[in-house]
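Please see the structure below; I have some questions.
In this view, the complex is presented without one of its protein chains, the others remaining in place.
So, chain A:
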Amino acid sequence: MNPKLSNKIANGALYGIAGFIVLILAALLGYIIITGLPMLNWHFLTTPARAFTAGGGIGIQLFNSFYLLLLTLLISFPIALGAGIYLNEYAPNNWVTNVVRTAIEILSSLPSVVVGLFGFLIFVVQFDFGFSILSGAFALTFFNLPLLTRSIEESLAAISNTQREGGLALGLSKWETVTRIILPAALPSILTGVILSAGRIFGEAAALIFTAGQSAPALDFTDWNPFNISSPLNPMRPAETLAVHIWKINSEGIMPDAKAVSSGASAVLVISVLVFNILARFIGKRLYQKLTSAK
């Protein structure tokens, strides 16, 4: 076979595979959004769910998803940032750090059901947090930490060593160099990693079924004292998220419009994750432009 022909065949095959994948994705997204879109209106997005009658919304579940996401990021981001900085900037290359890296890799491939059951035993039962947003946030921290740490470590590693030398040669300490030169330069890429991980947290269900619970008690959106049980901010209340809600309706939902609610909720979930991804690209790009070229 001549090189020109074989190149053509290879090209065609690769285009075919890529096209096939895009097609599947487009079909999936299209189906979810088209079936769910008719449900989307302000009423659906803001009213509480109904267990037995039609016309329920996903208001509380939607709020729970965002609140849980916020709490999880509040817990996991500082830890991941510290771990990422240590691993990339300070850690010597020896067996201890190798063990740490391997542990992070294993942790990142842990099935989320296992993370959920672990969270159930530790946070719900042992620490007596009960089915609560806090238990869920801790479980999701375990779920999120390895990947976020990796992504921050990689963001830092992508910054050229000449930047570090530049800082040190000006008589700055290593800490000053890392926090004032390397971190700002890595910020766009770190932010992209955080937003992408937010998308994963937002869509996670299995780890939350056993930790944040499957019930969404009514919330009083006028009460913002986090110590009141009906306050949306109370971290100790059980909180069914959007993803858990979808799972639950489909497995044991008895409301007459279960299918429609499920479709609508799925569309909201998918659109949210899409928005996270687009946001990640947009903000990352804008920040990078702002740092590297003229305004």
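Everything below uses one rule, namely that a residue touches a chain if its C-beta (ideal position, glycine included) is under 8 Å from a C-beta of that chain, and two chains touch if they have at least 3 such contacts; residues count from 1.
Following the convention adopted for this analysis, contacts and distances are computed from a predicted model.
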> The complex has one chain missing from view, so what does its UniProt entry call it, picking from "Phenylacetate-CoA oxygenase subunit PaaJ", "YCII-related domain-containing protein", "Respiratory-chain NADH dehydrogenase, subunit" or "Phosphate transporter ATP-binding protein"?
Replying inline: "Phosphate transporter ATP-binding protein"
> Out of A:Ile181, A:Ile246 or A:Ala280, which is the one that touches the chain we can't see?
Replying inline: A:Ile181
> Which of A:Gly166, A:Pro226 or A:Pro256 touches the chain that is not shown?
Replying inline: A:Gly166
>> Which parts of chain A face the unshown chain closely enough to count as touching?
In response: 160, 162-163, 165-173, 176, 180-181, 184-185, 291-295
